[in-house]
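The complex is shown incomplete by one protein chain, all other protein chains being positioned as in the whole.
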Amino acid sequence: MKAPTQSRRPVDAAPILKLQGITKRFPGVVALNNVDFDVRPGEVHALLGENGAGKSTLMKVLAGKHQANEGKIILGDEEMAFENPKHAKRAGVVLIHQEQSLVPEMTVAENIFLGSLPRKPFNRVDWRKLREDTNKILETLKCGFKHDDLVGSLSIAKKQMVEIGRALAFTPQVVIFDEPTASLTDHEKPVLYDVINSLCEQGVGIVYISHRMDEIFHLSHRISVLRDGQYTGTVNTADTNEDEITRMMIGRSLELDHASKPNDFGDNLLEVRNLSVKRVFEDVSFNVRKGEIVGMYGLVGAGRSEVAETIFGLRTPSGGEVVLDGEVVKFRNSHDAVASGVALVPEDRKDQGLILGMNCRDNMTMASLTSVSSMGFMQGAKERVVYDKYHQAMKIKTPSWRQKVGNLSGGNQQKIVIGKWLHTHPKLLILDEPTRGIDVGSKSEIHTLVKDLAKSGYAVLVISSEMPEVLGLSNRIIAMYDGRVTAEFDGDNVSEDELVQAITGMGKQAQAS
Amino acid sequence: MTSIKGFFRGRAKIQPIWIFVIAIFIFFSFMSEYFLSWGNITNILVQTSTIGLIALGMTLVMINGNIDLSVGAILGLAASLAVGLQEISMTLAIAAALGAGILLGAINGLIVWKTGVNAFIVTLGAMLGIRGLLFVYTDEQSFYASNFAFSDFGMSSIGPMPVLAIIFLVCVLIMHLVLTRTSHGRNTFAVGGNPEASIDAGIRLGRHMMINFIIVGFFAALAGVLLSSQMGAATPNLGRDYELWVITAVVLGGTKLTGGSGSIIGTLGGVLAIGILRNGMNLMQVPAFYVLVVLGVILISVLIIDKKVNVPSSKEVRI
Partner (left out) sequence: MASADQPKSGLPGVKLSKAGVMSFLSAQGILIFFLLGMLAFSLFSEQFLSQSNIMTVIRQASIIGIIAIGVTVVIIGGNLDLSVGSMLSFSTVLVVDLHDKIGPTNAILLMFAFTLMIGAVNGFLIGFLRLNSLIVTLAMLSAIQGLVLIYSGGQNVDIADQEGTWFAFFGRGYLGGIAVPILLFGLLAIVVQIVMSRTGYGRRIFAVGGNPMAAVYSGIRKNWCVFSTYLISAFCVACAALVLGSRVMGSQNNVGQGYELLVLAGIILGGTSLLGGAGSIWKTVIGVLMLGFIQNGLLLMGYPYYTQWIVTWVIIILAVWLDLANKRKSLFTTHS
């Protein structure tokens, strides 16, 4: 384990921004439960937590995108109620989005001053002032683009800089960075660090959300941790280490129930050999046996979902091959994959998994329509039998099969997606982030279900960015980083450190076991 | 800021349609001895001015992410008002015609703004309804201009330039400046390109949409007045199918139906492409209906090329 490179003393000042007892509920889920948080001027306060721990929700509450159900936001000495992002920005709290909120057809300058272009009489834009103001901001950013470059033509890293520039235009008191380096290359990161440091020197409070330990120890003064929507504590960066932080994030609630894992494996069902898709992932090889759960662990953007989509016939490989049950398969589309016994529970339930305007039953039979119809006609009775079967087996809570799936909670939605695929009777079940954003109860039910499925002979590939999930489920773990498989571990004998190193690129030379 | 680059503001990448315009211009110059004459070129400008004027407004509406199908009906109504009311007073007639365009545009804009309903539905209804109003007003009769100053105006020239061509080119310039230089123009791009970000930035979506519907209503009415002055008459069916021609011209000019992208210079290219094709094929004595087929083929080709150029295939899921 690397020692923290440059940990800094906490800043001694009264907080510029305080959150007290923030609670935010979404239908079916409590996303934040009585969370406290504060930022001091001139400090970088890192916020850590696993996916779904509530970091992004907290920041959206802070920046006016969501309104809290309970709790107070105090800026300076004043209690604030931000109704919208513009309101928050005016008050000096700016969120730099994870997802891009830029207009590609407009110039850098116009994007930075979006919604507040300087004007001359007759509604004309004051281009001179716009250019001067923009250049002032660009100077502090020291980035290699000009005020009149089209944003659409910039690299992702530079777009990120434009987003930061937009924050600076408001002379902010607090700037929130939500995973700012997720799409940056190693070469581009130092520029971002410089910007953050210079903001600190000007007395701005920074909230920094990231998964990457090295960054956090490099940049931050204090670290706060969220777990399952709960605040678990704040520590000074100088007084802690990665182990402690990891413990705070995962908690000791993680009971590795190795005994209940499947342990009776058959022959190779899936073998992926040197699979590549140009510019997405490269040279990926692994295998899954019958009755085995293989975990694929990595950060968002490491290419995991893309591997799954390629196996499922949604992408055309540029090299390598997929062997299913001893035969080389070349799927032209997802229909072929389903016909050959491959099922994919996709990452994005709402966009890829479900048709929100349709009812529960219709979604459940969506992937196996021929099995519930005869001569092309739907058999309502058969459909009900299928629905009832999975409804009971998976304890789906809905008032009726007529309910639109859009009205269900995340956990129940996910169970419907899984039910949909089980009814296709697949040989290989791929689950991409199967428990993201769903409540703890459904989560453990789905985990139990996955293990039972593997024991009954399914080959299962679970993609996840949650360490407890991967450790708790997998017989073997494949780590991916930056479009490559970096290591393969035995699921029962691997340390958390090894895993973190393999997926953050620290252990590039890690032994392939 | 007065340099050429300043004028184009660095963002008006030359639309591929201009290459096509130049190509067919050269082609017809060789194919027909009449094509390359001052008289014919100004003639093309006059012929395209009707669709061209509406297309200017439509460009803004489409960059905004909307569409307006009612322009042909507005054109017809304005033409009939301008001709029908001129017995009372010329000023009143023209004011009524332009006022009707602005009012109807405002109604379209208001409904789209307040209900958030797809502009396609709203303006399709308006297209039928306004044509109905026009038939009620004219009682299905054609009107003929009684005021000779009015019909002379449409035929007049200043020096070597026909007045209609001058009006069209001036409007092109003004709308180019509105779109590229004013905050309304820039916000129009923002609203169409990323509505969510625009709301976050405090841009008032509805207001900009409404202004753009008013602009297109005004231009449709202006085109109606000028067309009727050119013909010295107005028929109740005037402007039928113009909405389709206008949308074709704007799409040819590189404006995206999804909004957020487009330019007046591109639209001018689209309009001229249609005008030159019609004129040139006419001079070559090709029957007019071949133009329809050629246009359809070009429009689809533009889409296919656009798709091939803009989508890096390996990044995309095959859906």
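Lettered A and B in written order, each chain numbered from 1.
The rule we apply is simple: a contact is a pair of C-beta atoms (placed from the backbone, for glycine too) under 8 Å apart; a residue touches a chain by one contact, two chains touch by 3 or more.
Keep in mind it's a predicted model, so treat the numbers as computed, not measured.
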Answer key for A:V280, A:A367, A:L428 or A:I503 versus the chain not shown reads A:A367
Touch as defined at the start, partner being the missing chain; which of B:I54, B:V122 or B:L238 qualifies? B:V122
Missing-partner contacts on subunit A, residue numbers: 27-28, 314, 333-335, 337-339, 344, 346, 351-358, 362, 366-367, 369-370, 373, 376-378, 397-400, 409, 412, 420, 424
Tell me, which residues in subunit B touch the chain that this view leaves out? 65, 69, 111, 115-118, 120-122, 124-133, 135-136, 140, 195, 199, 205, 240-241, 244, 247-248, 251, 257, 287-297, 299-300, 303-304, 307, 317, 319
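Keep in mind that, in the parts below, only the chains that are shown with their structure count from here on.
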Gap in Å, rounded to a whole number, between the CA centres of subunit B and subunit A: 45
Which bits of subunit A are touching subunit B when the two form their complex? 65, 84-86, 101-107, 110, 114-117, 119, 122-125, 127-128, 148-150, 277-280, 309, 313-316, 318, 333
Within the complex, which stretch of subunit B touches subunit A? 1, 9-11, 181-184, 186-187, 189-190, 193-194, 196-203, 260-261, 312, 314-315, 317-319
